Structures are given as structure tokens and as C-alpha cells.
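The structure under discussion appears below in the form of C-alpha cells.
A single protein chain has been omitted from the complex, and every remaining protein chain is retained in its original position.
Going in written order, the chains are labelled A and B, and every chain counts its residues from 1.
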Amino acid sequence: MSDTLSIALFSGTADKLHAAATIAAGAAALDRPVNILLQYWALDAFRLDRIEADLGVAYDGTAEGSTPPVKGTAKIPWLETFRMAKELGSVTIHACSGSLEVLGLDAGELDPIVDDSAGIATFLMAAEDGQILFI
Amino acid sequence: MSDTLSIALFSGTADKLHAAATIAAGAAALDRPVNILLQYWALDAFRLDRIEADLGVAYDGTAEGSTPPVKGTAKIPWLETFRMAKELGSVTIHACSGSLEVLGLDAGELDPIVDDSAGIATFLMAAEDGQILFI
Partner (left out) sequence: MSDTLSIALFSGTADKLHAAATIAAGAAALDRPVNILLQYWALDAFRLDRIEADLGVAYDGTAEGSTPPVKGTAKIPWLETFRMAKELGSVTIHACSGSLEVLGLDAGELDPIVDDSAGIATFLMAAEDGQILFI
């Protein structure tokens, strides 16, 4: 089971980032290379000046009438889980170059856990023969 | 076409649960094994004490300015579609053990349509050589 697991990571709420990080950590523990492309709100979440911000939870957890058991996000250790995933195996995190442009960000404004920037085509080529998730 | 179709099911709104269930039913009808892991809000949706609750629709359908043709969720038969998928083929539904812990739930509090609990690594191993969706 050495196929690459790729994640096009779009969402920037703490719960979805945590879900992505746990899946990345699980794949890394199974010796699978993990290839992550940060787009839009997920990219925004890795901005150095917001890396400790409260990112909230997905709309599922806040819609009227819902009674979600998870209230806050202070206890959702999404960034720590990404760090752990990197320690467990080969996990590379790329900033999507197109999203950098849309958000008006420079790669230098991101947390150093982000390895580099890359385009969609580079991401898809690295994903070849493996599985891709959009989160 | 016998490869496993795996779904990391995170969202708990009625429309996304229904989309997941219809995809599961379609794969089961094609004789593909279906492997579902319930995380966060999807796991919450399968709580026995909320299984009949109105789960709302995704933010896409409620954002200001939108005029979605689907207003309520009473008519979205997501649970019935999961039941039908199970009748059509080999569909197994696992509660994510990590999410059970985050939500403070016990597997015994879930609807019996949930088969058991499992970790991410077990889920990924069962997904080997197949396709994975994150919903």
C-alpha cells in the first residue's frame, strides 16, 4: 500500500482541517506518501498571522436547529496533527499558486509547515496512480 | 468493476447525506463493495436520539441571496437511501473511533445501521486499490 494519497484541501474550518490532518497522519503511518495542495480557505488558515486564530467549525455544526456536541474549536488540534503527520512519514504541503494569487498572498506569509507552492498540474501529476480527496 | 468505493463521510446535512447514500447505492448496484467511515457531523447524524431530526441543508442552500429550489429537508430520504444501499449490496458503515472520542459518544448510542467502529488506518487499508470520496 505505497500509493500516494493526495488531498486538495480547500476548507479552512478547524474540524475539516482536523479531519484532513488525521487522514494524512493515518496514511503516513501506513507508509504512504501524502501530497496536499492548499486552496482558498485552507490556504488562508496557514497564514502566519492567523495560524493561532479560532477557525470555527463547518456549517453543519452551526446551522439553526442543530445541537452539535462540539461547541468550540480551541480543543481541535488540527495544526498539531499536521505536524505529527509530517513526523510519521512523507507528507508534503503545497500552497496552490493560483489560490495565492486570488488571495493576494505571498508564500513567505505562510507557516513554515507549508513546503512550497505548486500549480494544479504539478499536484495532479504527483497524484498519479493514487487516490485524491477534496476536503 | 469490483473495486471498493470508500467514503469518508464528514458532513451531517440531509442533502450531503443523501448525496452520499445515492452514490453508495449506485456503487452497490454495480456490485462494488462500499466502505463508509462516519466522522464528526455525519457521525452525529446517526445518533439514535437524533436519527429523525431535521438536519437542514448545506450552506449553499441557505446563503443570503440564494434562491434554492429545495426548502426543507423533510422529503430528503437520506436514511432510507442508506438502508436501500445496504439491501442492494455489500455496504459497511463504520463509526470513526477518533470522532466518537471527540464527540463524547459511545458506539451504542448510534442507530443499528452503523456496523461497528474503526480507526482511520483500518478504513484506509479497506480502501486500498479503490476510490475514496470525502463528503
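Note that in this section a contact is a pair of C-beta atoms (placed from the backbone, for glycine too) under 8 Å apart; a residue touches a chain by one contact, two chains touch by 3 or more.
Model, not experiment: these values are computed from the prediction.
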Touching the absent chain when the full complex is considered, from A:P33, A:P77 or A:G98: A:G98
Contact with the hidden chain (one of B:G26, B:G89 or B:G119): B:G26
Where the unshown chain meets chain A, residue by residue: 8, 10-13, 39-41, 44, 50, 53-56, 58-59, 62, 98, 102-105, 119-121, 123-125, 127-128, 130-134
Footprint left on chain B by the chain that the document does not show: 1, 5, 15-16, 19, 22-23, 25-27, 29-30, 32, 58-61, 63-70, 76, 131, 133-135
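Keep in mind that, in the parts below, only the chains that are shown with their structure count from here on.
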Centroid distance [mean C-alpha coordinates] between chain B and chain A, Å: 22
